[in-house]
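Heads up, one of the protein chains got dropped from this complex, but the rest are sitting where they should.
Letters A and B mark the chains as written, and numbering starts fresh at 1 in each.
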Amino acid sequence: MESTSTPERILRGIALTLVILFFMFPIFWIFMMSFQTNETILQIPPSLSFTPTLSNYMALITGKLTTAAGTLDIAFMGNLGNSVFLSTASVAVSLLLGVPAAYAFARHKFRGSEDIAFTLLSFRFAPPLLVLLPLTQYFQWLGLSDTYIGLIWVYQLICLPLILWIVRGYFEDISADVEYAYRIAGHSWFATFRKIALPLAGPGIAAAGLLAFIFAWNNFVFALVLASASKQPVTVGALAFVTSSGIQYGQIAAAIVLSIAPTLALALYAQRYLVEGLSLGAVKG
Amino acid sequence: MTTLQLQNITKRYKSQAVLDDLTLDVADGETLVLFGPSGAGKTVLLRLIAGVIEPDAGKIVIGGEDMTEVDAEHRGIGMAFQNFALFPHMNAFDNIASPLEANRSSAAGIREGVEKVAKLLKIDHVLSHRPKALSNGQKQRTALARALAGSPPVLLLDDPLRNVDAKLRFEMRLELPRLLAKQGATVIYVTQDYKEAMALGDRIAVMSQGRIRQIGTPEDIYNTPADIDIARLFGDPTINLLTVIPKKDASGVYVELSNVRVPLPSMPESVVGKECVLGLRPETIVFTEPSAQGAIPVTVEAETPLNEKTVTLLLTARGREILLSRPAGTPGPSSGPAAIAVNGAAAFLFDKESGARIATPATTTNRNGEAA
Partner (left out) sequence: MSDTALLIENVDKFYGPKGHGVHAVKNLSMNVRKGEIIALLGSSGCGKTSTLRMIAGFEPVSDGTISLAGRQVHLLPPVKRNVAMAFEGYSLYPPLTVRENIAFALKAKRLSQAEVDEKVAYIAKLLEIEDILGRYPSSISGGQQQRASLGRALIRDADLHLLDEPMGQLEPQLRALLRGRIKHYIKERGLTAILVTHDQTEANALADRIAVMEGGVLQQFDTPQKIKERPANLFTGTFVGEPPMNVFEASISGGNGSLSFGLNEGVKLDYQIAAFSPGVQAELTKRRKVVLGIRPYSVRRSADGVKARVAVNQWLGDQTHIAADFAGGTMVLVEHDRTRLAIGEDIGIHLDPSSLHVFDSETGRAISHGKELA
């Protein structure tokens, strides 16, 4: 409990405003752009007064992009659906595999456990382009290229290390005594994992899942190479807006707004839960 | 009949032996206190018995059955942890109920069991609270209730009073023996507080560096400590230790303190001429008239009351420090020159080199010099 003087409060307010402006301005600008036509966007100097139009959103939703050169078909809504499906499925698979693995790494130190954990993390070090070429080859042999299963598999390279390492830290923070106490009270190790470890690491698992979801959502390279138009997510789909008759800034802005909306909503929803969960505390005495 | 035997237990961490070939027998219904400094291996030993860690060598036998390979949940043990280790996401009721649930008792049976033990520990009014909302004392009682709830034949209590304040600790020290007697369990109690050890233990096992240094009743440990270290661990203020070389004349073995002859009637002659350490418990030293026979002149340095005693720090003519303690309210000087009398019959003599106490050949004598 600190008592703060008035000038201190004012300074703090100014600093906070600057930070918020810095981070929020691009999003604000994109949001404004999504309601403008290409002409008003490209007008110099830029102006804040314009007649808002929903044409960008209409084009995305109907899938018909009208340019000076004619009408183009775009699969934006399909791409959005792909993004949702791919990210959700990848995170689900990662959680299913990663949480028990994280528990094992946190609680059972065996010979080489650190090495295995580190190897898993090292997947994140390699530049994706490096592994893409061999991966493409394998996928073609295995018939996995351009399938959802193949993409979800590759996405594990992104999600699994993240979930493993974050959740492991949360498991390690749970006092071993708390789990011992449950074991000694007469419960099996699996019951202990389910009733004690999982609920106590819950906020951490949620945070890791959210982060992995965002990373999966934002992925570009893997999907670009391994998926065709029908399976590709929004990140790749957005390329369609670079047309022969110019870049469709208005539609791009609208596409961005639509594609960050789900992650933003998820983050806002989870934030409440995360804060609540993290302040559960009291794990230690 | 639930006895507990540990046979030649060894446990190493990174090739360092935390427990070194340790053997221990606990009788049915006995309360055995494991006492020792931190790092002595007490907590590791408890965990081995509980079955949450495994020994590198040795056997754990509970109630005549070899339990070394048995999982923790099947050993029939209740345990209370020093840091309480309550389940933070469950309320006190569910915490206490956890051993009963494992027994697959009916809901009514669980409720009855929890309420009974909660009442015994006077926490029946906070059963719906989560650990976060409990006071320190209530947490400690909840942890104890959880350990007791399943009526386990063996109870392991890992310094359960460490993290509660002095008043609660005292209260629990008086309450625990009654609780444990009611439970009828075989108890291993770990503590670093010698008063707790003496108050609660039927026997005390003094541990250090992974071994048991001495095991015996509180009387054994206090009145016949095996060595200097153990003598120093029991008693507040700590025992006075003075380096001496015993001599002998016609009337027997004696030492000289500030050129005053202090007879050691029960000491063997073999100590004569050997460098020894004289151990004098502060409560065996008394103030006396300077003119009295055997009075040792001292200077009073400081007087520091200690609970219901008065502790005085004295300086001998040779500059050696001596602590004297006497019941509060009894007369005695608080500054300046004074004289003390030392009861040689109640003194210990330790071998300076090995630290071992030199056994008295006759009978063991207690601190008042009466034959026990």
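Heads up, the rule we're going with is that a contact is a pair of C-beta atoms (placed from the backbone, for glycine too) under 8 Å apart; a residue touches a chain by one contact, two chains touch by 3 or more.
Just so it is clear, the model here is predicted, and its values are computed rather than measured.
Q: Specify the residue from the set B:26, B:206 or B:323 that touches the hidden chain.
A: B:323
Q: Taking the full complex into account, find the residue in B:232, B:247, B:261 or B:274 that is in contact with the omitted chain.
A: If we include the chain that is not displayed, B:232 is the one touching it.
Q: Could you tell me which of B:107, B:133 or B:306 touches the chain that is not displayed?
A: B:306
Q: If the hidden chain were put back, which residues of chain B would touch it?
A: Residues 165-167, 170-171, 173-174, 177-178, 181, 194-195, 198-200, 218-219, 222, 232-238, 281-283, 301-309, 311-313, 321, 323, 325, 327-328, 368 of chain B touch the chain absent from view.
One rule holds for everything that comes next: only the chains that are shown with their structure count from here on.
Q: Which residues, counting only chain B, touch chain A once they are in their complex?
A: Of all residues in chain B, those touching chain A are 47, 50-52, 71-75, 77-79, 81, 83-89, 98-99, 101-103, 130-132, 139, 146, 150, 163.
Q: Can you name the residues of chain A that touch chain B in the complex?
A: 175, 177-178, 180-189, 196, 199-200, 280-285
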